[in-house]
Every structure is written in C-alpha cells, then in structure tokens.
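Handing you this structure, nothing more for now.
A single protein chain has been omitted from the complex, and every remaining protein chain is retained in its original position.
Think of it as A, B and C in the order they're written, each chain with its own count starting at 1.
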Amino acid sequence: MAKLVRTEEETMLAEMARGFLDDAAPVGHLRKLRDAGEIHDPVLWTQMVAMGWAGILIPEDAGGSDMGFSAACVLAQEMGKTLATSPFLSTAVIAATALRQAGATLAMRAIASGQSIYALAIDEHAKFAPENTQLMATADGNGFQLNGHKAFVVDGGLADRVLVLARTDGGLTLFDIAANSAGLTTTQNNMIDSRNAAALSFDNVAATGDDIVGTINDAMSVLQPALAAGQAALAAETIGLATAAMDMTVSYLKERSQFGVKISSFQALQHRAAHLWCETEVTTSAVLNAGRALDENPCDATLAVSLAKARAIRTAKLAVVEGVQMHGGIGMTDEFDMGFYMKRARVAAEWLGDYGYHAEQIARLRGF
Amino acid sequence: MAKLVRTEEETMLAEMARGFLDDAAPVGHLRKLRDAGEIHDPVLWTQMVAMGWAGILIPEDAGGSDMGFSAACVLAQEMGKTLATSPFLSTAVIAATALRQAGATLAMRAIASGQSIYALAIDEHAKFAPENTQLMATADGNGFQLNGHKAFVVDGGLADRVLVLARTDGGLTLFDIAANSAGLTTTQNNMIDSRNAAALSFDNVAATGDDIVGTINDAMSVLQPALAAGQAALAAETIGLATAAMDMTVSYLKERSQFGVKISSFQALQHRAAHLWCETEVTTSAVLNAGRALDENPCDATLAVSLAKARAIRTAKLAVVEGVQMHGGIGMTDEFDMGFYMKRARVAAEWLGDYGYHAEQIARLRGF
Amino acid sequence: MLDITDPNAFRSAIRMWLDDNCPVEMRDGQNTPDHICWGGKNWAYESDAQQIWLERASALGLTVPTWPREYGGAGLERTREKIYREELARINARLPLQSFGIWMLGPALLNFGTHEQKETYLPPIARGEIRWCQGYSEPGAGSDLASVQTKCEDMGDHWLVNGQKIWTSYADKADAIFALVRTDKDAPKHKGISFLLIDMAAKGVSTKPIRLISGSSPFCETFFDDVKVPKGHVVGDVNRGWDVAKYLLTHEREMISGGGTGVSGGRALGAVIADAYPDGLTDTSLRAQAMDAEIDALAISLTIDRYKDQSLTGQGTGHASAMLKYMGTELNKTRHELIMSANGSDALDWDAGLAAPWLRTKANSIEGGTSEVMLGIIARRVLDLK
Partner (left out) sequence: MLDITDPNAFRSAIRMWLDDNCPVEMRDGQNTPDHICWGGKNWAYESDAQQIWLERASALGLTVPTWPREYGGAGLERTREKIYREELARINARLPLQSFGIWMLGPALLNFGTHEQKETYLPPIARGEIRWCQGYSEPGAGSDLASVQTKCEDMGDHWLVNGQKIWTSYADKADAIFALVRTDKDAPKHKGISFLLIDMAAKGVSTKPIRLISGSSPFCETFFDDVKVPKGHVVGDVNRGWDVAKYLLTHEREMISGGGTGVSGGRALGAVIADAYPDGLTDTSLRAQAMDAEIDALAISLTIDRYKDQSLTGQGTGHASAMLKYMGTELNKTRHELIMSANGSDALDWDAGLAAPWLRTKANSIEGGTSEVMLGIIARRVLDLK
C-alpha cells in the first residue's frame, strides 16, 4: 500500500485549503450564518467549486480533477479544523462516488461544475441502518412510485437532487431524483451544529428507470463505496475538528493563570493534554490509512474506514469534552468557539454510523 | 430499610475482626502458606470457628449466632483487607445459607461447630452460568448416580462436603455429598491467588434422596439466596482488599521521594488517588446496601447484590492497577504485597459471576 | 403540629396537614427550574395554587423546615425534617419555595449573621418575599474564587463598591445579591475579602445575561459602578468573608451533585434507554456504557443516602460533599452523553429538547468548584497528599 505519509501533492493541497479556509470560512463564518439564520453560503460553495473541490473524486472526462480519496480526506480534515460548512461531503464525496460507480457522467459533470448539490437520503430512524430501509419504490407502469420517509438527510434542505435508498421488489435500489419532485416534502431540522439536515416525506413521488443509480435491486454495489468514502471523509473532518479543539485548549492552558501560576504548570492538566495529543496522533494514522485503503480499492476498505470513523468519534469527543472542561466557565459561553466544536463533533458522531456501528463492523471483520 | 451506616454492634464486630486478623492472618500469613505450598491453615479456621464466625448465619438452635448477612459482610470485608484465607465464604456464607433455606439443622450444626468444611460445585466452564449445568443426576433405584464435571470449585481441595448442582429429570437439584464419595475425583488447581480451588470429576457418584438440599428439581429456591449471600460477602471482601491496596498506595506516595520531592506532591498522582478514593467510597455504600437488602429478604436482593459485586470488581481492579503503577518497579516485585492483592482481585472478579454477568442482571432489572 | 416530637405521630400529622393544604395542582412532582417557585418582589405566580401553597407552607415555616421558628422556620431537627420531606415526596408535592436565599444566604446568616441581620433577612426569605442571587465569581478568576477584584471602599458612613461579577444566576430577576468584595487590597488574598449584601435596585448596579453553548441561560454578568451600600450589610467580620464563602461552597456542591443519580431531578438512565429501545438495546458499545453508568448512578445514589444516614447518627461525613460533587457531576455528563447517543440523530435537533440539557451538564463539573478542585480537596484533606 502507499505510504502512510502525506505526499508532497497532498501537503500542498492541505496548505492551500488551510489558507483558503482560514480566510473564507473560519469558525466565525459559521457563527455568522447561524446568527443570520442561514444554513448555507452559496458564495463559499461556488469558490470551492472553482477551486475544483466539487470534482475531486470525478474523472477528468466528466469535468473533475480525479485526485482520489486521500486528497478528498485532506480537504475534509482542513474543513473540520475551521468547521467550514458546505455540501462537500454529501455532494463531492458521497454522491460523486456513487454516481461514478454507476458511470453517470452527466450527473457527475453537474456536480463538478457546481450545477448540482446532492444529499443522500438513507436513514429512516434515529440510527444508521441502510439494510432496514422501509421506503418503498413500487413498480408503476414503466416507472416507480416512492412512498415513505427519510430522516437526518444532511444538506437535504439545500440540495437540488437527492439520492434516495428505496426498497424494490427484489432488494434495495438507489434513485437519483430532483429535490423539487412532486410529492416530496422537505422539513428543515433545527440542527444543533447550525448546519443543514432535513426530514423528507415521500408521497407517491414518481421515478423512472433512468433515475436508478446503478442497477435495480443492487443499490449496495454503488452505495457501499460511496458510504465508505463519506465515512472516511467524515472521519477526516472529525479528526480535523478534534485537533483544532485540542490546539485551542493547549494554547489556552499556556495563556491562563490561576492561583498565581500558569495553569499549564498543573501536572494533572499536562498529563490529560498529553494523553489527548496521543489519541489524536493515533487517530490521524487511522484516517490517513482509510484514504489509502479507499484509493487502493473503494469496495474493500470497510475495516480501514470503520477504524478511522470509530477512532475519530472517540477522539473528538475527548477533545471537546476536555476542551470545555479545561477552559472552565468561558468554554461554556456561546461567545467562545468551543461549543461549536462540541456540537459538530456530536453530529459527526451520529452521521453515517455511530461508534457502536463501526465497532461492530470491526469486531465482525476481526472474527469475534 | 435499615440505615446505611454500620450499627454499633457491626462496628464492634469489625474492630474485633481487624484486631484478630492483623495478628493471626496478615498478608504475610498467606505468603507463608504459599511459600510452604499450603492452601489452608486449619488452626486459623479453628480460631475463626471458636469466635463464632462459622455460625454467623446459622440459627442459634443449630449452634450459630445468627447475626445476619450484614454482619457476615463485615467479617468478609475485614478478611479482604489482610487477604485472610479461610473457607468462610464457601462454608459459613454460601453453604450455611443454602442449608438454612432447606432447614438442614444437622448440617448447619456441623458447620457452626467447625466439623464440616463445605465447597460449592456449580461452574462447569470458564464462566459462572448455573442455568447451563450439565452434570447429570440420573435416578437409580431409590437414589441417583451423578456423572459429569465441575470446575473452579473454591475450597474444593479442603472441603469435607460438597454442594453439587446437578441436572435432574425435571430441573436442577442441589446435592450435599461427602467429598470422599466413591467416584468423585478432586484435582487441585494451581491458583494464582494461592488459595484453593479444584476441578471435580463425577463418575457414577451415588447420592440418595436424603442428600438433596431442599426439593428435587427446585435447587434455585435454596441456592439463589445462598449465591446472593456469597456474592455480597465476596463483594465485601473485594472492597476490603481494594481499600487496603489503596491505603498502602497512599502511604507509599507520602513516603517516597523522586526528583528531590515527595511524589505525593505530584498533582497527577494526587488526582488519581483522589479519584480512587471516591470510587471506594461509592462502592462501600453499595456493599453496605447489599447486606441490608439480604437481611431484609435474601430472596429479593438481586439488584443490590449485583450492584455491590459489579462495583467491587471495578473498584478493586482500579485499586490494584493503580497500586502497582504508583509503586513503580517495587510494586512488581514478589517481595512486596501488592501482587497478592492484584491476584486476589482477579480471582474475586471471576468467582460467582464476573462484571459482565452482574451488569446484565442490573440492566435487566432496570428494564433495558 | 410542629410541637409533636414522636416521629410516628409527627408523620401522621404532617400527612394530614398535607392532605388538607397542598393543592392538587402542586402534586405533580415538577421541581424543574421552569416550575420552581422562586419568590421575590416581582414574582409572577404560575398559578393560584402555587401562591396558595407558598402562603400555607410559609405560614408554618415549612418553606425552611430546619430554621428556627423565630426566623420564619419550622424548627425541625433532622429526623422530623426527613419525615416531612418523605411525606412531600410520597404525594409527589412540589417544594413550596426554592431560592438562593434558602440554599445559601440563610445558612450563612444562621452561622455568621448578627441577631439583627437574622431578624431582618431570614423571615422575608422564608416567605418568598425577597429573591437573592449569589455574586462570587469574577471574570478571569475561574476556580480561584479568592482572587476577588471587586473593590469595596470604606467611605465612613457607607461602603462604595466598584467591579464586576460573572455567573450570577438570575441576577436580572433578583432583588438583592450576596457578594464577595475586596475590603483590603493589601492583605493576603484570602484575608481582605468581605461578604456583602447589596440591593440590586441600588444606583449603579446593572446586569447583562450570558448566552451559553446550550442556549440562553439564567447566568448574568453583574456590574457595580460606584454603588453605595450601608455599613451594616457585611455578614461576619469585615475582611473575614472568605470563611463565610468557604462554608457556603459546601452547600453549593451538595446542590449540584445530586443531578447525576436520576434520583433528584433527571430520570434514571435505564428508564430513558428502555423508552428509546422498547425491544431492548442491542448495540454492544452503547449498552455496555449504559450499564456502567446505571451502576454508578445507583451506587452514588446509595452513597448520598449513606451520608445522610451518617449525619443523622451524628457521624461526620468528612469531605463527602467534594466527593459527591465530583462523582455526581461527572456521572451526569456521562449520562447525558448516553441519552444523546441513545436517541441518535433524533437528538440532534434542538427542538427534541435533549441537546440543551446535554450541553448544560458540561458546566456541572465547572460550576461550584471544578472537578479538578474537588479532586485537589480530597487529595489534600482526606488523603493528606501534599
């Protein structure tokens, strides 16, 4: 396998992204959106598209830059650091990968050019469980009627198109439908991380055979790699936010005095901060490895991806909990950014499978 | 329910026991037995019998002092502090309770007088699971033939009599048989805590209807309270050993200098020691409560008893792990006593149900 | 009724009195912040029943059952107080009144106040007429509560106060504040502090609410700008306010630590999990963590009982409050993490009502003495590690 070190190209990409995001989408940007009641900044996304981020996983002949999963994870990791909010994961990672598996060139071109924003509608209940999909796609003449509901559709409120996982006669099928289809009702959620997620209700929504992504009754062969890519990128975003929260905390320890001394001199805090750093180092390896494994074979990266996701969830939780505690009272105030990190970490912990889900995957693959 | 404070009587009992054990059975006593290859000190047990400990759960008319389960736990807790080794739990707590439930006065009298030492033969595999008993008691004329094996029979190598859980036609039955019965082979284990446990093999061991404790096919009505009593006393022993290990460690922190200062001044160690103390305080309450619940109704104390056992296992593990770590290298040497505590804690963690077993009981009783 | 000393007879009398006097609407067990009767000059009663219940209880001193009768209490010693509380719980009654006056200022005055101060301040607290708030923390001080910067100058016939407090709960709703102020800036840190009572309506006092990560909060910043305070408003000796503060910190810790057990306040974790997973929770990792937390909750709850029983028998409980504060608040954080996890993506919507309490618990281990401070206290005072 490729080395577990960033390539020069990846390092450059990270630096470029960091420069851009620090300027265009620092945490204050998310705060401004929230205070204005906005869930999306179209200008920011246009800039990302212009930099080629939307097409990072799309072949060059469909207008993308085809830089691979590791590169996508590099971007996600940087986005996590500043809590940049954009449809990058739903659109450029998850939808692009699914559509690429299905060879849907036109749809990919629409993503790379910024014409389409996608959301993935997969969950129906509080927990990630694709195999339990109940939304029905009933054959109706030459087409299908979709009935049911979807929950926790990230970016569902701003997407033009939705990839919907539905149950068909012989299995599960993935449909690519317009977000404004007749019979499709979108209800915005009031999300704690101030990003967008929606509940979708399908009432006789019409779809045709052309809307099927991949093959009927075989959603998983296009969706499984797309989920893996999304999980890896989300893990990358999560370790990004964890390291940023840790860096804020370590800086604070050095600034803050109490009882007449710098609190960085308190051994108990030193040891806890050091432990947190160790955890971030170990998770960073798992995230890097997930990108590499996907680049090698996106259909056979489950262990690597679940490992990254599980570790990232655990590490970020520790980072934000320690972050608030070590900041003391001011860490609890909305004025301070730590709360934004804590909220994003919680959402990231649930999206695309929680710790228990990924731990089970790992246990299964390790034979116990 | 009675108060969660030791009564004056209990406090006196504890002080008396402490005085006796510090003198007659300090950790060095166990070390001497081990170095001599012995698993039992009959003189020590005789002294305990003389003090009435063997009959603490036996009615006065059967020669006991009938002081109740809380009192038995008080003794066990003190025994845990010095790692005193005796058949107290198997005989005076578990067997006495089972026999009392069955009204077996003669057998109780033999215990109270020190004439009989009992062991409980219940496990057959590596984990505590009475309901999975496979040892068969096949009806044979007026009696039974016992065939099968038992593992981890604590005090099995020194007992005169064995309570054996066996499968009969219509359920489970508890038999009280002589340890030297024909067909019963006892194999001593080489236990890490230097106490006694044995594997028992039953090859057509004969039993009569008179050997049944309680009613045929209804072992659990006598065994369940006996197990609860044993679990509570073992939890008490375990919190006793945990607090003793903690006390040793805290003393050591105050004595030891490193880098020119007392290591008790290291904040990280202070916080860990303080956390350990909090854990012992909380577990102490659970142990006290288990005794009270048993005294109220030994057949309906499962939640209280499992809570004590689970907390005690967790607390003792923390106490001995922190004990060795905070002692550094010398904590690892056999010359030092901490290793004895670590080994006893490990055995106590498995006997009569491990953490997972008791946690399941609690979850079930709490409805999830 | 309050003269009955026999426990059983007292229990019967209380039970009968409650039957007759506690309005049915007040028997819904709602003791959450939203339903607390805080009292005060501007108090808007939630209902007539709330007002009647306060009036009837305070008439007998049962809003502050252990305070002396001369100061508006019922004069109950612990055994009868416990019986009264048990009977309240039995019919699921709300407490007639809760306030910082009851929890904190009252105990401080009873221990450190002059007879005149007690006569002046205690009865209005007991009747819910004056609502107090607490002014200890200052910006930048954090756990170092003794680093008080708010200046209190002796102007001969009055004190002049200038400075700022933070984390003053309900300062915007309170009638008065008890605050730590620095009366001697040259003395060692702990020796120049006084415990001062200030009218919130006084000229120069202003407040500003603090928004938390969990949303709007009862906390405020409170500013003192050339505020004049009468000389007699110091509780305890001038420059010895730290003794009063230390005494009260213990009370505050006891208040905060109960939260995690699912006994006082929140529902038991087991019940929450059982609701979310009626067919049983099969996720190994979450179930294992829930088991651990439920075990801790039950055992900590028993420990609270044990310490209460110890006090009743006259045995000291050492630095039990620091221990319960630490264990209780850490557990409460864990418990709410698990409630969030158990409810998955449903919990990620503010409107589900789970996220705000979850985030709010993160402050439990900071307010009233951080977990680190508690561990330090235990290490030094219980284990003698220094």
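Here is the rule we use: a residue touches a chain if its C-beta (ideal position, glycine included) is under 8 Å from a C-beta of that chain, and two chains touch if they have at least 3 such contacts.
Note that this is a predicted model, so its numbers are computed, not measured.
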Visible chains that the absent chain touches, using the contact criterion stated earlier: A, B, C
Option from A:286, A:301 or A:319 whose C-beta touches the chain left out: A:286
Touching the absent chain when the full complex is considered, from A:16, A:51, A:206 or A:250: A:250
For subunit C, the residues touching the chain missing from this view: 284-285, 287-289, 291-292
Positions on subunit A contacted by the hidden chain, ascending: 3-5, 250, 253-254, 264-265, 267, 269-271, 273-275, 277-278, 281-286, 288-289, 303, 307, 310-311, 314, 359-360, 362-363, 366-368
Sites on subunit B contacted by the missing partner chain, in the whole complex: 123, 125-127, 151-152, 189-193, 197, 256, 258-259, 266, 268-269, 317, 321, 324-325, 328-329, 331-335, 338-339, 342-343, 346-347, 349-351, 354-357, 359-360, 363
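The working rule: only the chains that are shown with their structure count from here on.
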Gap in Å, rounded to a whole number, between the CA centres of subunit C and subunit B: 42
Intercentroid distance (Cα basis), subunit B paired with subunit A, Å: 52
Mean-CA-position distance for subunit C and subunit A (Å): 42
Shared interface positions of subunit C, touching two or more other chains: 372, 375
Numbers and ranges of subunit B residues touching at least 2 other chains: 267, 270-271
